[in-house]
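Every protein chain but one is kept in place in this view of the complex.
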Amino acid sequence: MKLELGYIFIKDIQFGNVSKVEGGVLYVNKDELKKLVMEDTVIASVDFDIAKPGESVRITPVKDVIEPRVKVEGTGAMFPGMLNKVETVGNGKTHVLKGAAVVTCGKIVGFQEGIIDMSGEGAKYTPFSETLNLVMVADPVEGTKQHDHEKAIRMAGLKVAAYIGELGKNVKADEYHTFETPNMVEGMKLYPNLPRVAYVLMLQTQGLLHDTYVYGVDMKQSISTLIYPTEIMDGAILSGNCVSACDKNTTYHHQNNPVVHDMFDAHGKTINFVGVIITNENVYLMDKERSSDWSAKMAAMLGLDGVIISQEGFGNPDTDLIMNCKKIEAKGIKTVIITDEYAGRDGKSQSLADADVAANAVVTGGNANEVIVLGSMKKIIGKADTTVVNTIAGGFGSDPVHGASLKDDGSIIVEIQAITGATNELGFNKMSAR
Amino acid sequence: MVKEIERAGIPVVHICTVVPISLTVGANRIVPAIAIPHPLGNPSLGKDEEKTLRRSLLDKALKALSTEVSGQTVFEN
Amino acid sequence: MGKIKVVHYVNQFAAGIGGEEMAHVTPELRDGTVGSGQAFNMAFGEEAEIVATVVCGDNYFSENLDKAKAEVLDMIKSKSPDVVIAGPAFNAGRYGFACGTVAEAVEVELGVPAFTGMFEENAGVEFKGKVVIVPTKNSAAGMRDAVAKMAPLAIKLGKGEKLGPAFMEGYMPGIRVNFFDNERGSKRAVDMLVKKLKGEEFVTEYPMPDFDRVEPNPAVKDLSKAKVALVTSGGIVPKGNPDRIESSSASKYGEYVIDGVMDLTEATYETAHGGYDPVYANLDADRVLPVDVMRDYEKEGKIGSLHGKFYTTTGNGTSVANSKAYSAEFAAKLKADGVDAVILTST
Partner (left out) sequence: MGFVVITNNTMLKDKYDGEFDVLYHNVSLREIFVIVRDKVHAGHEILTHPMSGSVKPNETPFKTVFITKEKGKLNMDSVSLIEGAIATCDKFVNRDIDYGSKTEDFQLIDLSLAESALASLRAF
């Protein structure tokens, strides 16, 4: 399967009368977007704002981040099975509004999560301080059930991203990049001497605010399966996760999966990138056993020499990660795992909930418990009062050392787990720990 | 702990409920125990019966101490 | 701003009081430097100064752990230092244990940064996950080298700065510290995998616990003449837990005399362990520490004798490994007492 990605570099976002992409500027008609979102009767109110790199702006509580893309050629359409019909994507041509992102924001349940600072200390920890963000803040009608609320916000974000992406359909891209995965037989002929390598992508799948969708399927109901890496670039995998800001994979992370990209870079040079095995992280232990058995079995069926396994979320996924690693190593296939750590604020606690000698090659996204101070910002998009900041994962109501997270001057002291994407377990960031 | 005793030059037998842990911590002579809250007992037995059970475990422990081993050995019987 | 105030912790040997024969000396606070402290002051230049030195005998410290720790902490606290240096202990095991204990306690209880230095095979290295330990040579001949490595860390910590990760600052890896690497994680993962596939050396970013092994000792030739000791990680203590052995932290051990004790009863013994349902052990502690049967063996002549003391800890199964330093210590005591064999019971 072959996909061409055309990058249209976005240098600025502005509200305007006509929605369009022109001269590298994304113009957005706010009213049109509002109308689009308000089609869903669950949404009572919605507003949009723009946050740019370097500005004194804090966005919170962040739910998802989505990159605007549009299919220009090939089968299927963006976000298949969810927003469009379930037709295979990942082939033909796709345009990307590179540098822009749609950020969805708002409280859903008692758990709040996700801070994006556009400048200052916190900006170093989130990749979304470097994107031009169109932020959607939406509230549901009173009495909306939590499940419906989550779905409405998730769908609104996708709709907005697809709408914006569509603006790039007939714009000439600045750069084109081609990604191709030959079938297995051809791949072996092409690179007979390179190690056969695949990517095992673990998806969080546990219930409300903990779900991931593949072509519209709730992934917890699936066994491990195969997918072309280019399908992921076309929005085949979507995030319904709202609970672990630092180490969940937003939809943006999936669209730009860094393991996929770095494996493509090495493809034909040091490795033969065969494809992607996607697997889940369920609550029921027998599901975990079954899914990891299946990943290992498929790795063996594909005749692999090595895999990279990435994780999503905190706690119980450590068990899936170690199961996958152990079982795949037991087949004689070499593994590298990507995780993050909860080593306590002082870095002195056991980092992972599970461990095994087979896991001898580990890449870490850092210690999520490390405490940092986020200076006050001139502008808040969303809400940064005590009901959000102190209850956010990584925040606190009162702490013997630090007091409450939210200070009178608007500055915040939190563990970095509160920051969207800070310790991403796909290896999206440069941060690490030793 | 078991390794430090061994390192000091004293033969040691580890009576432990969770044998994999005992293997992990580096015991060389291992006797599996009954249950975590009562490794050398069983409250559902009568007093004398329970002591007999305890003694059977310790018999195994003594046997382990007087048996030459070359590596990690579990004394099941 | 004035000079950074440093308090230095040393043992009897480093203080020039004497060797093993003086290891019993009690803690003493002296103004200024003692022994190697001068070398630190030279290295500090104008930035920092050792304002006081606490001297304590290694045996006194380890045999009176709680008391000694409290005394040492009080002395250190009285000088309100910005940073505390313990040692370096080089290859002296009990000194290493004391340095690790003091440094950890200073950080946890006084909230003052503290660190130590020692040889990588010192049993006190166990503390590397809890305190910063600078690797040193194996004898005091390496003092100059140790001071050169430790002095800059003392200044950094004394200024209240956070240390970078171990490989950047030169201390032993153990405490996890974040930093920004040159490549993103996914690229590092691909590079690591390529190396692993080629069979080349690669360095994991998070090492799993290491599993070193000790060769088994020869079997006991004649049990009927052997002195056998009981040790447990099941937390059995005299009723009321007189030494306040903590329920889980496993930071110390209990040593109890059982001369004349024939049977552990509900009235006399209990468990201090927090890692399992204590009901059964509290009703009859022989279920964890089988004194009753051992006494029978003794009477029957199956064993020579039951050692007059038992040792107890509360490490739960998985953390049994994390008690190296103090285990080494009571193991040495058992050896010195002529114990021929040990039965270690765990839950």
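Each chain gets a letter, A, B and C, in the order it is written, and its residues are counted from 1.
We adopt the following convention: contacts are C-beta pairs under 8 Å (C-beta built on N, C-alpha and C of every residue); 3 or more make two chains touch, one makes a residue touch a chain.
In this text the structure is predicted, and so the values were computed from the model without any measurement.
The absent chain, not drawn in this view, touches the displayed chains A, B, C throughout the complex.
Per the touch definition above, the residue from A:Lys98, A:His210 or A:Lys327 contacting the chain not shown is A:His210.
Contact with the undisplayed chain is limited, among A:Lys2, A:Lys93 or A:Arg345, to A:Arg345. Although one chain is not displayed, subunit C still touches it through residues 248, 275-277, 316-318. On the side of subunit A, touch with the chain left out of the figure occurs at residues 109-111, 146-147, 204-210, 220-221, 241, 243-244, 247-248, 282-288, 313-317, 319, 342, 344-345, 349-350, 353-354, 369, 390-391, 393, 395-399, 417. Counting the whole complex, the residues of subunit B in touch with the unshown chain are 17-18, 20, 35-37.
We take it that only the chains that are shown with their structure count from here on.
Averaged C-alpha coordinates put the centre of subunit A at 50 Å from the centre of subunit B. Residue positions of subunit A with contacts to 2 or more other chains are absent.
Interface residues of subunit C facing subunit B in the complex, by the touch rule stated above, are 123, 211-221, 223, 228, 231, 233-234, 276-281, 283-284, 286-288, 290, 292-294, 296-297, 302-303, 313, 315, 317-318, 320-321, 323-324, 327-328, 331-332, 334-335, 339-347. Subunit A makes touch with subunit C in their complex at residues 124, 195, 197, 258-259, 261-263, 265-266, 270-271, 305-308, 310, 334-336, 338-339, 341, 343, 346-348, 351-352, 355-357, 359-367, 370, 416, 424, 426-434.
The residues of subunit C lying in touch with subunit A in their complex are 129-130, 165-167, 173, 175-190, 192-194, 196-197, 202, 204-209, 211.
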